[in-house]
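Remarks on the structure that follows.
A single protein chain has been omitted; all remaining protein chains appear in their positions.
Chain IDs A and B follow the sequence of writing; residue 1 opens each chain.
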Amino acid sequence: MTAKKREKMIFEYSRAGRQGYSLPKLDVPEEALSSLVPEAMIRQEKANLPEVTEVDVVRHFTVLSQLNHSVDTGFYPLGSCTMKYNPKVNEDIARLAGFAGIHPYQPEETVQGALQLLYEMEQYLAAIGGMDRVTFQPAAGAHGEFTGIMLIRAYHEAKGEKRTKFIVPDSAHGTNPATAAMCGYESVEVKSDGRGGVDIEDLKRVLDEDVAGLMLTNPNTLGLFDEQIHEIAELIHGVGGLLYYDGANANAILGISRPGDMGFDVVHFNLHKTFGTPHGGGGPGSGPVGVKKELVPYLPVPLVDFDGERYFFNYNLPESIGKVHSFYGNFSVVTKAYAYIRALGAEGLRQVSELAVLNANYVMEHLKEDYDLPYDRICMHEFVLSGRRQKKENGVRTLDMAKRLLDFGIHPPTVYFPLIVEEALMIEPTETESKETLDWFISVMKQIAKEAQENPDILKEAPHNTPVRRLDEASAARQPDLRWMPMRADQVE
Amino acid sequence: MYPKELKYSKDHEWIRVEGNKGVIGITHYAQHQLGDIVFVELPEVGDEFAVNDSFGVVESVKSVSDLYIPVSGVVTKINEDLIDSPELINEDPYGNGWIVEVELTDSSELDQLLDAGAYEASLD
Partner (left out) sequence: MKYIPHTKEDIELMLADLGMDNFEDLWKEIPEAVRFRGSLELPEPMSEYELFGHLSSMAGRNLSAASTVSFMGAGAYDHFVPSVVDHILLRGEFYTAYTPYQPEVSQGTLQVIYEYQSMITELTGMDAANASMYDGATALAEAALMAVDVTRKKKVLVAETINPRHLDVVVAYLLGRAELEIVKVPAKDGKVDISGLQELLDDDTAAVMIQQPNFFGQLEDSREIGELLKDKKALYVVSADPISLGVLEAPGNYGADIVLGEGQPMGNPLSFGGPYLGFFAVKDKYVRRMPGRVVGATKDIEGKRGFVLTLQTREQHIRREKATSNICSNQALNALAAAVYLSAMGKEGLHDAAKQSLQKAHYLYKELVAIGYEPLYTNPFFKEFVIKTKRPAKEIVKTLAKEGILAGVNLDIFNPDWDHYLMIAVTEKRSRDEMDKFVARMGDL
């Protein structure tokens, strides 16, 4: 039996009087609501939530799950996202009552295990990144960027400097310029050179005393290691600026090269990319930020410290930027990443990067005849192809080829990013995929390149056998329909 | 594609001048580059703009473009049909897809604009 291809709304299963929960009886004397809550504040009409049974809930959400592609069900070479396998034991660990059931304001002596975990994890990430201290408050990579740039801002302000500009390469993730703007900086774009790295001459052009820093991903979004990193660091430091490392691509460098040694002053890691925690359909992630000594005073409070006997929260950072999260960040995600690092150790992490990079180069080598390869160099954990040949010769867009991959049960690569490559296809196989899977992917990609020449319509109409076919995004954006409403005819089955 | 009676800016806006008023929209080329337009952010009547100010925004599914006013002026009318039917810009960029009408503050600015031939030539 094949999975259902569509599912009603949970609201459509609702029947008055059905119940999917049970609570204890109210065992205290019940007071009249109006004696406890002012009349003006009493809800007049109950929220129109579904009334369904537990089995309705289970079936509905189980069927919905089956409409998803996921790492657990198939290959997911989505560039820049590091869709590696998510070890199951880590899920069990995060659900241990001693982790899942602790309140963030419990007395420190009742959470020593959790504090120890944060303390040790900080040391692991500091070692991997070549940094001095780490905060776990940022809940995602973009949140880490925000935190990191605010730290740099605080550093300059403490020296009495009002710098106004942040440099961002043209190949950067969109979050980089958005973050710079959010932190009150003018974002200044610097061009890429012919080898895909930062164009040093262009960098020199924009450098001056107003520059607060540079945000860089290395390997960059083209999957290429910027060989001039030392020179870049010297130039930025030369005008008093700092270097921010966007850790999106750290899966390539574990135990191979450390951002701290490259000259970076601030780093964020994506635990949900590099350290095997699941992406959850878009979150929760975790974006811890590591810094060099000179930025430690500005870290968000609290830090976790150890006095030789007990672990404790340290709120004593008078120059701190304050807080960027209600509590201490996405703790449960951190436990999973901690377990991942403890399972692999130093040797295992290095192998992760070796094989991630080997897998990427292997696939690149076998596809570079069939697709344009704008930067023909050894790549790191990912590489970028261009579909411009297929577009020009066959009128097939990269989007069409991506959609065709869905018919084979493969999640497409990241498309149309980075912006500096026309019709970009960014492929990141990750280390957890076998040679057989890669060979199969290569054969499918070759078939699609052939179809582009021989039968372009099959691509333009793809996908053919997914739960839904191409969706009308224009009308979704013109007349936004963002919620279910009971009485709308067009929403009824 | 590019009506002769209109004036064009390098930013792909057109203007149709009648007396001291001008109706402004975006060109066929611009709407084609954007693709399906899904939303238009309009100024309010009475807003005053200097030449090349951004007076609004057009959005397609995956892009956003500022609209730059080709001449200085005060907005006298806005095309409210675009609020519900932004696709009019795709369907009829020089007719029902007009965006605003302004009262010109300095008609000499019109001399800086391109005619249809020059605009079309600039596209290559």
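One rule holds for everything that comes next: a residue touches a chain if its C-beta (ideal position, glycine included) is under 8 Å from a C-beta of that chain, and two chains touch if they have at least 3 such contacts.
Values in this document were obtained by computation on a predicted structure and should not be read as measured data.
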{"item": "Residue among A:L344, A:L373, A:V444 or A:I458 touching the omitted chain", "value": "A:L344"}
{"item": "Residue among A:D265, A:E431 or A:E451 that touches the chain left out of view", "value": "A:E431"}
{"item": "Contact set of chain B toward the excluded chain (per top definition)", "value": "38-39, 59-64"}
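Just so it is clear, only the chains that are shown with their structure count from here on.
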{"item": "Residues of chain A touching chain B in the complex", "value": "473-474, 477-478"}
{"item": "Footprint of chain A on chain B - complex, ascending", "value": "36, 38-39, 59-61, 86-87"}
